[in-house]
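This is the structure, below, for whatever I ask next.
Every protein chain except one is present and positioned as in the full complex.
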Amino acid sequence: MFLEKIKTEGLAHLSYVVGSDGEAAVIDPRRDVEVYVELARARGCRITRIFETHRNEDLISGAPILATLTGASVHHGPNAAGDVAYAQTTREGDEFAVGRIRLRVLETPGHTDDSISLLLEDTDFGADAVAVFTGDALFIGDVGRTDFYPERAREVAGRLYDSLQKLLAVGDQAVVCPAHGAGSVCGSGMADRELSTVGFERRNNPRLQMADRDTFIDAKVAEQHDYPPYFERMEQLNLVGGTPMASPPMPRPLTAAASEQALTRGVAVDVRPASAYLGAHLPGSLSLPVDMIAAFAGWLLEADDDLVLVADDADQAGEAARRLGRIGFDRLAGYLAPSLTAWAATGRAFNTVPVVDARTVQARLEAGTADWVLLDVRSAEEVAAASIDGARHVYVGELAQRIDDLDQNDRHTVMCGSGARATVAASVLLRHGFEAVDLFLGSMGAWRSGGFPVRD
Amino acid sequence: MFLEKIKTEGLAHLSYVVGSDGEAAVIDPRRDVEVYVELARARGCRITRIFETHRNEDLISGAPILATLTGASVHHGPNAAGDVAYAQTTREGDEFAVGRIRLRVLETPGHTDDSISLLLEDTDFGADAVAVFTGDALFIGDVGRTDFYPERAREVAGRLYDSLQKLLAVGDQAVVCPAHGAGSVCGSGMADRELSTVGFERRNNPRLQMADRDTFIDAKVAEQHDYPPYFERMEQLNLVGGTPMASPPMPRPLTAAASEQALTRGVAVDVRPASAYLGAHLPGSLSLPVDMIAAFAGWLLEADDDLVLVADDADQAGEAARRLGRIGFDRLAGYLAPSLTAWAATGRAFNTVPVVDARTVQARLEAGTADWVLLDVRSAEEVAAASIDGARHVYVGELAQRIDDLDQNDRHTVMCGSGARATVAASVLLRHGFEAVDLFLGSMGAWRSGGFPVRD
Amino acid sequence: MFLEKIKTEGLAHLSYVVGSDGEAAVIDPRRDVEVYVELARARGCRITRIFETHRNEDLISGAPILATLTGASVHHGPNAAGDVAYAQTTREGDEFAVGRIRLRVLETPGHTDDSISLLLEDTDFGADAVAVFTGDALFIGDVGRTDFYPERAREVAGRLYDSLQKLLAVGDQAVVCPAHGAGSVCGSGMADRELSTVGFERRNNPRLQMADRDTFIDAKVAEQHDYPPYFERMEQLNLVGGTPMASPPMPRPLTAAASEQALTRGVAVDVRPASAYLGAHLPGSLSLPVDMIAAFAGWLLEADDDLVLVADDADQAGEAARRLGRIGFDRLAGYLAPSLTAWAATGRAFNTVPVVDARTVQARLEAGTADWVLLDVRSAEEVAAASIDGARHVYVGELAQRIDDLDQNDRHTVMCGSGARATVAASVLLRHGFEAVDLFLGSMGAWRSGGFPVRD
Partner (left out) sequence: MFLEKIKTEGLAHLSYVVGSDGEAAVIDPRRDVEVYVELARARGCRITRIFETHRNEDLISGAPILATLTGASVHHGPNAAGDVAYAQTTREGDEFAVGRIRLRVLETPGHTDDSISLLLEDTDFGADAVAVFTGDALFIGDVGRTDFYPERAREVAGRLYDSLQKLLAVGDQAVVCPAHGAGSVCGSGMADRELSTVGFERRNNPRLQMADRDTFIDAKVAEQHDYPPYFERMEQLNLVGGTPMASPPMPRPLTAAASEQALTRGVAVDVRPASAYLGAHLPGSLSLPVDMIAAFAGWLLEADDDLVLVADDADQAGEAARRLGRIGFDRLAGYLAPSLTAWAATGRAFNTVPVVDARTVQARLEAGTADWVLLDVRSAEEVAAASIDGARHVYVGELAQRIDDLDQNDRHTVMCGSGARATVAASVLLRHGFEAVDLFLGSMGAWRSGGFPVRD
């Protein structure tokens, strides 16, 4: 019997393959499904079952795609909103054999109404669960968010509480296998650790230490979570089933001229690291470094945008295409093959972003610089925890929607925790016609290290 | 924080890399250490600590090799037999920081006197162990063997019992990370499952269900284990430290003529699957299919044998070389590059092994065939559990040493569980000059399926 | 400017990618086209043109598949039989720019009526051709076969002669890039060398040394070539365009029971090396080792056979699936995952092939053994060159069709050059119910080496 975890970087999404005696099951597959086929094959297993612990809102499910490829059946929890087209409905107590593994269904609603967990049992041994796939109900160090049904806020928080009791009853010995790890938008307090058990969580997960059901509910309804606009689209898509992704994704190289042509009706997405964008970039391009695509593409891009990537090389462009594809952005015209230096050498225009350090920001604040805004683009939660007096706050994800709150005539110095998200935000300002934009590199980190005053 | 398990096929050896915040530790590395360096690098970590849970007797430790490559320190439990040359001695309660991981030492003697376990703690959370590296003390579904000090049999079994109590006290929540999985020669009852916790083992491991200390000791001293002759050599080597392995191992191709030349002073080791050997093989060659190298090379080869591999292709030869290297067989002259058909087409001699089925064996038994031996080469334990009346038993590992117990003038039909080990055994007989040797394909499995009588 | 040659093992098929300044062209792509996309991408080029030097009869063309994937146009020579559905017709003198490369069309009919060659010119330099893609007109050490229009035998041989004069006129400096290398069924005298030029061929290719046009025609019409039955199907398919191949091909593992079930309406194809088949195989299975698939699958399998592979492991099964797919055999039920020993251990039946050596064959011949046939399955050409007195000849490819010429009651000892093709032939006999079949391992090679008499 084996259990393999597949971590999808960026989304912090976790999926699993379990197998025994020539059969395998996959839990919560992502859109690019080759990894599961390859893993099962390496173990001499064919995939016979696919499970979704809940309808994903943050990525395109690979379940229908993998089902078509392998002939496996897909199983999904009971869903009041209507059936998932490609899945069979499974309910509390249902059992599935995968070789000598038995998977048993627990209904664990709360995060969503259709959330299920799956117990993994070894039929060679007693009835104790070896592991439990907890979906977005229980994470390592946190629990699922419960803000998807705002009108039923207390009810669903209470349902999650009850589901967690059900999970605790599985026994301390069960290894916890959640659908997300640290870095996900599906929970904010996850541990930076990839391994835990029900017993460890029972004693150490802050959300499981609360006095009673009401205290838990109070805490959950007080939480604030981002809700990127693409979530809606993913939810709809995962009801009917998405299409396969090109494999491997290989955006085609474009010359400077071809890129320019494609950009007449498309958006330039610069997936290079932040400092490359700061040094030189295509006018009007959006900064979206590869490792930020999962977090911000869903905020900043529209589903029907035609994208022209700006990348350092074909590998980086390919990885960007893969990450964009996982969350439904497939319309790639290609990538600019020449470097920015080569682009500039054709005589085409480029742009840069001036960079400032903590001392300069401090001087400007002290001087009470007129028509100047220190724009902090971190989350409300981070800003509440610690901020710089005099800074203005707009979350990077919401910057485009709230652009009219800002004055194009002001000079803006953008900051975040380190300067990475601030670079994304700077590119949003520049795309919207702001001209006087600079970047506070090091941002809150440098500010603290420099001993400048922080408002807690 | 991450934890990665590396499984070494054949040996069923498990090693681990754990890391956090740019630092990593490796537990029980094998000789070909690139995998650890590569894993740590992919996580942006450098390896700072290496641990051995005990002195390995079944493989060459990679600890000194990895230490040289990375500058990491090596830590080993207290060893009455003399210090391990390349390691520092560590004792109960010692703590080691690896980023935000804390590794804490438990002395858990019994399998060997120097056995330690390591608790893995997450300093971001409470003091509960997240996992425990149990070496050869506690396996999934079994415990370590305690037959290495025959003159202190009850004492060391008792020490293991006490060590296991110490491990149970770690708490049900701790994930169990042993040094071997199913298929190892270091324990015979291991579960065919790669995942467990202290809680699951406490309730399901047969060895932990025993009434009391004395019952446990009685059971352990009654066990019978193989002791392949190369164990002795590994133990000595792992006191001073082995040398790096060629990476990747690429035995050089030899023509038929060059192979013949090399064989004037070397041994032909046929690493192709069993049925290829049966179909045609080099006279005098030993059958040792790749997936049997770990189990039987240490019984059948001498440390100073010069080996000429017979393989289907370069990849198979390379994998064989890697597996031989892990247990100290480095003297490879190369591999026969032409196929057996091509070899035969040069006019060189070849040999085959006739194959018989259950019905034929049954007929011979019934007929009371004279000068004919049905030779069962399974382990004593298997033979005790079920056998065929009239079969003679010699364990495949001991066949060469006990060859004089058999009569070359008899015809021998060799059997095992399926025919795989029997093929190895047949090759041993042929190498020793036996001429009338055939192979019972399907062996005990086919015998049972055919409904023939079995003595339990 | 770059030129990369892609060799497809088994078929000895050669295809090419050339590129310059961000554009690439592919000549004669095979069905599994990822290799071209990946090569072009690694060079920062997008594929804009695809050429077929002629309509392939021995494999499925990848041109329409690659065109769909990349948007490139496909170009094919003028074809009296009707237009190729997915291609534009190109004619003598047409020019195509690929970056700073110029490809220029020469019509070079003979092998087929629609054969073209392509000159590769470097526009940075003079008008001399750097290389010439000669398709199946000119090979290294040989020229194309001209037996596809038997009723126009002399005419097409003459057309090829004229085409070769046209190619010689390209100049000694041009590198020759043919569509096949040694081992192809499209020409029998090819050099075992992968590099040549027009100049080298002009002086060294035996077919270019002939006195005059008539001598050449005489020699060509005297040639004998195999015409495997699947050629007809390939030709039809490549008129309309084939479908993409699963990528990568991963036949699914089947248990012994599932294999048996699939075999009730399918054919077992044993792709392991010959000696494994000899040692033990599934009753009724066809021996077709991976490296013989290209040569013999088209003779021995029907397009609508459901195939169950017997392989040593998943990699071997995958490679077999790929090779079968290239020539249009896609109907794979999966592969038998257990080994033959494990299959036998379920109590299922197996079969073996006895093996004999040269001395035994010689003894039987001398003894004038009754009801015994020494069956030589080499090609007519090989048999004409050297044979054993008393052997009977049926070509392995035609054995199934000519099975009624043989008497099932005779004992057959099968031979070829070494024993490899003979193993395939033995499996054909066994499938047709012959029971007394053995294999002359070493065959003609061993016979000669042993100094036995050969009839030249």
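Per-chain numbering from 1; labels A, B and C assigned in written order.
Criterion: contacts are C-beta pairs under 8 Å (C-beta built on N, C-alpha and C of every residue); 3 or more make two chains touch, one makes a residue touch a chain.
All of these numbers come straight from a predicted model, not from anything done at the bench.
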List the neighbours, among the chains on screen, of the chain that has been left out. A, B, C
Touch criterion as defined above, residue of B:91, B:154, B:213 or B:252 at the omitted chain: B:252
Out of A:123, A:209 or A:352, which is the one that touches the chain we can't see? A:352
Out of B:7, B:46 or B:225, point to the residue that touches the absent chain in the complete complex. B:46
Over the whole complex, note the residues of chain A touching the chain we left out. 272-281, 312, 339-342, 344-350, 352-355, 357-358, 417-420, 423, 441-446, 448-450
Even though one chain is hidden, which residues of chain C still touch it in the full complex? 1-3, 20, 100, 122, 124-126, 128, 130-131, 141, 171-175, 191-200, 202-204
Where the unshown chain meets chain B, residue by residue: 22, 37-38, 41-42, 44-46, 70, 247, 250, 252-255, 314, 318, 334, 337
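By our rule, only the chains that are shown with their structure count from here on.
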Counting C-beta pairs in contact, which chain pair ranks first? B-C
Among all residues of chain A, those touching at least two other chains are none
